[in-house]
Structures are given as structure tokens and as C-alpha cells.
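With one protein chain removed, the remaining protein chains of the complex are shown where they sit.
So that you can tell them apart, the chains are marked A, B and C in the order they are listed, and the count of residues begins at 1 in each.
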Amino acid sequence: MNSRVRLFGSLVEIVGKSELNVSGCSDTQEVKEKLASEFPQLRKCEFLISVDRKLVKNNQRLEPGNEIAFLPPFAGG
Amino acid sequence: MNSRVRLFGSLVEIVGKSELNVSGCSDTQEVKEKLASEFPQLRKCEFLISVDRKLVKNNQRLEPGNEIAFLPPFAGG
Amino acid sequence: MKERKPHKVFLTGPITPQFIADSIAKHSIKTTIGAHDIFLGQVRRDVIENKAVHAIEYSAYEEMAEEKFHELREAAFAKFQLTCMHIYHSKGKVKAGEICLFVFVSSKHRSSAFEACRWIVEEIKNNVPIWGKEIFEDETYVWKENS
Partner (left out) sequence: MKERKPHKVFLTGPITPQFIADSIAKHSIKTTIGAHDIFLGQVRRDVIENKAVHAIEYSAYEEMAEEKFHELREAAFAKFQLTCMHIYHSKGKVKAGEICLFVFVSSKHRSSAFEACRWIVEEIKNNVPIWGKEIFEDETYVWKENS
């Protein structure tokens, strides 16, 4: 399965783009691991993961078409 | 001793003016009694008394030149 | 301690949105400010015994009120970490829907602004000698009581 991953804030700079596709991941933990192995600096970053604009508590199974996002600490206001 | 008494809010209507002079009073309690006997409706009114723009807690001796005021409940804002 | 010039609190008639905008704009040069809290009191068209309030006419013991505002200002600066504070209160007639009180507090961080603004509004309501006549359409009135 192909999953679309969006990146925000400082994470865009680490990955070099604001969006990418990962394949062969069945849950968010796998997506995180896959990207962390490709971009080791991600391991030092604090971020949350959302699926379809809802924050994921621990790990979440992915369905086709899910929009995954990596969200560094919020800084609005 | 002559004392100047200022009235505010609803008390102006009861007394019919916003300022008057009372004579022969040596403290705020006497001023209050004197005006209440002249304007009995004052007895039904809730108000505080100030001397020289400071609220009087219980009773206060008057000095020549003091400015006394009768202040109904505040309603600013 | 820096001496803060007491400024004139009472404005005749309603406080306009434009006046508020101008006050906000003046703070753009104060770049240590991170948070503003603004309280606005607006005259309600309350219905009392089947008659709707058309306006409130404010009066005050102005000399005492200005002293109280000054004390309140000094106390607020002592109690909270503030950069700026401004208070404006109407005197005279303010119609329903118009603004009669403008409290403007600025600080580096939001908690001081929030806490100070609320404290100041309560102090004004409780301790400043201001009165209001609630005037109905037919020009009868009642004296406003604070809740």
C-alpha cells in the first residue's frame, strides 16, 4: 500500500520536501520507522502523527487513501 | 462648622440638588442624621460616605474644609 | 519606580471602534509586548418591566474616580507584570450597542494580561464611584445596579 505523508514546520527542512509517498507500511509506526531510517535526523525530532487530520495516540493501522502527517510541536498564537 | 456635602446618582433626586451645606455637625454620622431628618427618604437608601474622596468606614470626625459625599452603590462598567 | 502619568479616563459619549483601533495601533512600537487583553463593556438593550433600555447615562464623582483609577493603575503595575495599561470609561449618554468601558492591558506573556484585565474590570465595577441611569424609549429611567 502506498501512503501519502505530509510534513510541516522544521520537518520539511529535514526531509527536504513537504510531502512524500511511502510504500509497504501497514501502520503509522512502520511509516515512522521507514522515514527515520531514510532521514536519521528525524529520530532527534519531537513530533506527533496525524491520520486524516486526527492525532494518533499510539499506533494506528492504515487504510488506503489515508493522509498521514508529521507534526512538530505547535507554535500558534 | 459648615460642611459641604455632595450628592450623586439617585440621591440627587431625593435631595433635589447635587450639593448642599450643613452646619453644626462634627462627624459624618451627624451629617447623615441631619440630612436624613430633613429628607426622610434617605433612610431607605443604601449609600456610602466619603470624606475628601476617601470612603469612611464607620464614623469620621470632620475638619473645616472637608468635602463630604454621599455615594449610592457604584454601577460603572 | 518609573512615574506613570495619570491619564484622563472619562470620555464623553460612547467609546468608538476607531478609538480602540488607534489605541491598538499605538502599541506596535512596543515590541516587548506579546499579549494584549482588551475588555469592552457594551450597553445592553435589557428589558425591564416591558420597557427596553435605549441608553445609559453615566455620571461620576469624577475627582474621586480619577484618584481611584490612579490607585488602581499603580496597584495593577505592582501586582502584575505589565508593559502597558489604559482605562477609558464613558460619561454622558451611551446608547444600547455602544461601548462604555475599554480596558486595555499589555504584557510580555498572556497570563499577566489576562489576569490583570479581569482584576481591573472587577475593581472598576466595585470601587469606582460611577453611576448609570438606564433610560427607556419613553424617557423614563431606572438607576442601574451592578450584578
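We adopt the following convention: a residue touches a chain if its C-beta (ideal position, glycine included) is under 8 Å from a C-beta of that chain, and two chains touch if they have at least 3 such contacts.
Because the structure is predicted, anything quoted here is derived from the model rather than measured.
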Write out, one label after another, the shown chains that touch the chain missing from the document.
A, C
Touch with the omitted chain, as defined above, among A:20, A:36 or A:71:
A:71
For chain C, the residues touching the chain missing from this view
17-18, 20-22, 24-25, 27-45, 96-99, 106, 108-110, 113-114, 117-118, 121, 147
Residues belonging to chain A that touch the chain removed from view:
6, 8-10, 50, 53, 69, 71-77
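Please note the rule applied: only the chains that are shown with their structure count from here on.
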Where is the C-beta contact count highest, in terms of which two chains?
B-C
Roughly how far is chain A from chain C, going centre to centre by Cα mean, in whole Å?
48
Taking each chain's mean CA coordinate, chain B and chain C are separated, in whole Å, by 27
Quick check: what residues of chain C touch more than one other chain, meaning two or more?
none
Specify, in ascending order, the residues of chain B that touch 2 or more different other chains.
none
